[in-house]
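Report on the structure given below.
Selected chains from the complex are presented in situ; the others are not included.
Read from first to last, the chains carry the letters A, B and C; within each, the first residue is number 1.
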Amino acid sequence: TEENPKAEKDTAETVRLTVSAAVSLTDALEEIKTNYEKNTDVELIFNLGGSGSLAQQIQQGAPVDVFISANQDWMDTLDEQDLILKSTREDITGNKLVLIAGSSSNLNYRLVNDISADDIKQISIGNPESVPVGKYSEQVLKNLKMWNDLENKLILGKNVRQVLTYVETGNVDIGFVYESDALSSENIKILTTVEDGLHEPIIYPAAVLTDTKHEKESTEFVTYIASEEAQKVLAKYGFKK
Amino acid sequence: MLDVNYSPLWLSLKTATIATVIVFILGMFLARLLARNSFFGKSVIEAIILLPLVLPPTVVGFGLLYLFGKNGFLGRLLLDLFEFQVVFSWYAVIIAAVVVSFPLMYQSASAAFKQFDENIENAAYTMGASKWKVFRTISFPLAWPGLLAGLVLSFARALGEFGATLMLAGYIPNVTDTIPLAIYFAVESGNMEMAKFWVLIIVSLGFTAILWLN
Amino acid sequence: MLKVDIKKSLPHFELTADFIVEQDEIVALFGPSGSGKTTILNCIAGITKATSGSIQLNNHILFNKRKKNVPIQQRRIAYLFQDYALFPHMTVWKNIMYGMKNEQFAKKLLTELKIEHLTEQFPNEISGGEKQRVAIARALATEPDLLLLDEPFSALDDATRDTSHDELLRLHKLWKIPIILVTHNHAEAEKLSDRILYINEGIIHN
């Protein structure tokens, strides 16, 4: 059965890989882990958190083998400090930005352009200074010249989940979140998916860290995430390149 | 030079002070009331008071959001009665600070009132002093070391409150951006200069408060 | 006039107190250590509750079996505690002024009791006998309807004790209130009191 080969695997030399990954990937990675561990001698340990915190931990020498960031900036930072193996860096998936409202809301915007300052009391986005999703949201609103109208209605969240909670509980009228997060909630509806051209592409890069003791296995895992089998799983949770 | 908006400083000072005053008064009287009685259910009350301490502040904030939010029981009540929305307001900052620092004050005060000789109070009563006078002139000063400890802890906790505040009050520049929020976002966005600046400020505030209280 | 008629169960015997103190009378309560003297005063002052019976002062019922129990602060009874129970965080002067209306009278008391040089000191900065005199002054200062004194002079030397005695007698003449005085000193009891109640193992023998 399932248990026995695994027990054998432990006695054979199982390699443990610590993967620091953006927290939004949690559910998708759990499924990928199950698939991956079935066919390899590798045990995956996920350290989940905001990309910023994860990068800071790595800078301070946390024993991590693979880093999956929710944006390019933090990966670039580590790159500049030679903390990642450049050759292993790969964009493994992406996400889309969506505009959401509570499931019982009577707003039915078709386009981001439809948002009118008169309809809404409050709008929530991630904090552009620190949360990637907030930065993208700001780009959208600025590109559409709506930022000035809406600025005094903004509630800034520390992460996507907080934006989602505000919308779910009806405390704000609308918010911008990732599609993957929107799919995980039953209490909201997606009003529209934001056009790609309105913000920088949302890319999740992965890379093996310079300090790893298991370069081979780590590189194999990064390659695996880019493979079709893993991409299918990611797509199921709303992640598309 | 850093380009600093000082709003967090005033906001933090104001909210922490108000929250501490509320917590101090409520915590002290509740503790006095319960200190020398023991009844069934007292432990339950004490456990509920302690709850915000065992939960991560974000979860506390989550709970408060459910309570004070648009669809929450208290939120709707306030909205219906006063057309007042707590969430995302300055009051939300105070509520969050009060809830998280209350257990510290209550526990300290409760211990303080258990730790002095009751007979001194009786002596004051024989001199015709009212309950309030005895509390003010006898019980309060005799329990002062413990009450002071609670005050210091509450003020520090209120000043440093972050998770619940962020959840209930949101991060709205000039309205709900306390120093801890400013620190958090500075750190998260990698603006270490700004983070250090605010850490220094909050540390000096803590220092001043302690020196002044001692 | 004070009328006491109470019973109280104590660990080693039952206390039975049934006596009257007239308006202008000083009654001494005299008996061995542990016989129940302090307990009687505690019941009268309202600090302990008697098991049964009644206590009446000037036609006001302070305590009776129908669960009436006037709170301590409404009894208008001054009480010198055997262990003084001074307020440790207040100076001697503040201790005395706590229940006091009349500053002039307080100053006079301090002089008569020879503690006027101690007004600014705290209770833990004065001697045992000085504490006792502060406690006497504090009790007298309230100008009460009834005065309970639990061994008020036990820590005093003969000379100081004599002047304190005189002061008590002077005030008693002035106020004409009932006074109960607990003492172990028979000479003192005879000198100060109009009547001595002998108590032993909780039983009073007039």
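One rule holds in what follows: contacts are C-beta pairs under 8 Å (C-beta built on N, C-alpha and C of every residue); 3 or more make two chains touch, one makes a residue touch a chain.
Since the model is a prediction, treat every value here as computed from it, not as a measurement.
A.B. asks: Each chain type is displayed a single time; count how many copies of it the full structure file holds and write the result as a formula.
C.D. replies: Full-assembly copy numbers, per this file: A x1, B x2, C x2.
Just so it is clear, only the chains that are shown with their structure count from here on.
A.B. asks: By that same contact rule, can you tell me which chains touch chain B and chain C alike?
C.D. replies: none
A.B. asks: State which chain is most central when centres are taken as means of Cα atoms.
C.D. replies: Going by the distance between chain centres and the overall C-alpha centre, it is B.
A.B. asks: Hey, how far is the Cα centre of chain B from the one of chain C, in Å?
C.D. replies: Going by mean C-alpha positions, chain B sits 46 Å from chain C.
A.B. asks: Round to the nearest whole Å and give the separation of the Cα centres of chain A and chain B.
C.D. replies: Centre separation, chain A to chain B: 35 Å.
A.B. asks: Averaged over CA atoms, how far is the centre of chain A from the centre of chain C? Could you give it in whole Å?
C.D. replies: Inter-chain centre distance comes to 79 Å.
A.B. asks: What parts of chain A, by residue number, touch at least two of the other chains?
C.D. replies: Expected reply: no residues.
A.B. asks: Show the residues in chain C shared as contacts by 2 or more other chains, in ascending order.
C.D. replies: There are none in chain C.
A.B. asks: Can you name the residues of chain C that touch chain B in the complex?
C.D. replies: 45-47, 71-79, 81, 83, 85-89, 98-99, 138, 142
A.B. asks: Would you tell me which residues of chain B are touching chain A in their complex?
C.D. replies: By the definition above, chain B touches chain A via 62, 65-66, 69-72, 87-88, 166-167, 170-172, 184-185, 187-191.
A.B. asks: Contact residues on chain A for chain B in the complex?
C.D. replies: Residue list for chain A touching chain B: 50, 52-53, 77, 122, 124, 127, 129-131, 154-158, 162, 165-166, 169-171.
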